[in-house]
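Sharing a structure here in structure tokens format.
A single protein chain has been removed from this complex, and every other one stays in its place.
Each chain gets a letter, A, B, C and D, in the order it is written, and its residues are counted from 1.
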Amino acid sequence: MKICQVEKTLVSTNRIKEMGHRPLLVVKEKNGARSVAVDAIGCVAGDWVIAVSGSASRAAAGSKDYPSDLTIVGIIDNWSEE
Amino acid sequence: MKICQVEKTLVSTNRIKEMGHRPLLVVKEKNGARSVAVDAIGCVAGDWVIAVSGSASRAAAGSKDYPSDLTIVGIIDNWSEE
Amino acid sequence: MKICQVEKTLVSTNRIKEMGHRPLLVVKEKNGARSVAVDAIGCVAGDWVIAVSGSASRAAAGSKDYPSDLTIVGIIDNWSEE
Amino acid sequence: MKICQVEKTLVSTNRIKEMGHRPLLVVKEKNGARSVAVDAIGCVAGDWVIAVSGSASRAAAGSKDYPSDLTIVGIIDNWSEE
Partner (left out) sequence: MKICQVEKTLVSTNRIKEMGHRPLLVVKEKNGARSVAVDAIGCVAGDWVIAVSGSASRAAAGSKDYPSDLTIVGIIDNWSEE
């Protein structure tokens, strides 16, 4: 799983109906790369989180049919980015 | 999901029949890497979009049998590439 | 999908039987990275092509049991690599 | 499979229930990239291990429904990182 920091909410009004109204978050990896993740846990900007990719991210988003390839599955208790 | 900007339509007359006539778009990530994505939402050059990869991209393209590995699933309302 | 240029045919006499006699091609991405792709469309050295990766590449190669992770699914009509 | 060194245990109290109480470890690849892996073998900090990614990592974590994309499946007997 990837270690990412939540940056902000992503607003996408025009999306395919299968995505529903699940919150989408912009997350940033240590190397600076930004991705969009589905939030399955309830986190806020600044949180360091664990995000699962690949086929596991669909079920983690709530349904095997959910069109996700990156889902936040946990908040890290303490993370000091050295 | 990846954050990409739509660059242009890709013309590929000679393609496998399973791809049908779905529009294919050239998208560009912030790091400059170009990929080809199936458009499931209806977007135009210049749009910043969310694209889902992996097995989720097939269903997002309309059918689990569609041969996609990258499908545009939403248009980002506002994106300022800093 | 990836944008690649076909470089040459790859000869591999000793391969697992599930691969059959499908032609294998060496393809090159813009960044110089080389991969091996199954040709599902019929292309020649020099062609710029679209190649699908991941689980979609198996069905695109003709069968869900075909052991491919990269399959050429279309030839790009015009591609000027700037 | 990836070759990684186990760095430490990751504490994530707030995680989706599907993750259960399986131990999560921070692993580091030779290039310095850190990921989080599920431990299916029982290893300790400093061990060099083999970690499987993708859909195979779910079954390796104990169940096809486990939300993992990286699971440690073996400890390397001797590894000298040259």
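Going forward, a contact is a pair of C-beta atoms (placed from the backbone, for glycine too) under 8 Å apart; a residue touches a chain by one contact, two chains touch by 3 or more.
Predicted, not measured: the structure shown is a model, and the values here were computed from it.
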Hidden partner chain, residues of chain D it touches: 1-3, 30-31, 40-41, 50, 52-57, 59-60, 71, 73-78
Where the missing chain touches chain C, by residue: 10-16, 18-19, 24, 26, 33-37, 53-55, 57-58, 65-70
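Just so we're on the same page, only the chains that are shown with their structure count from here on.
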Distance from the mean Cα position of chain C to that of chain A, given in whole angstrom: 32
Distance between chain centroids, defined by C-alpha means - chain A, chain B (Å): 20
Per-residue overlap in chain B, given as positions that touch at least 2 other chains: 53-55, 57
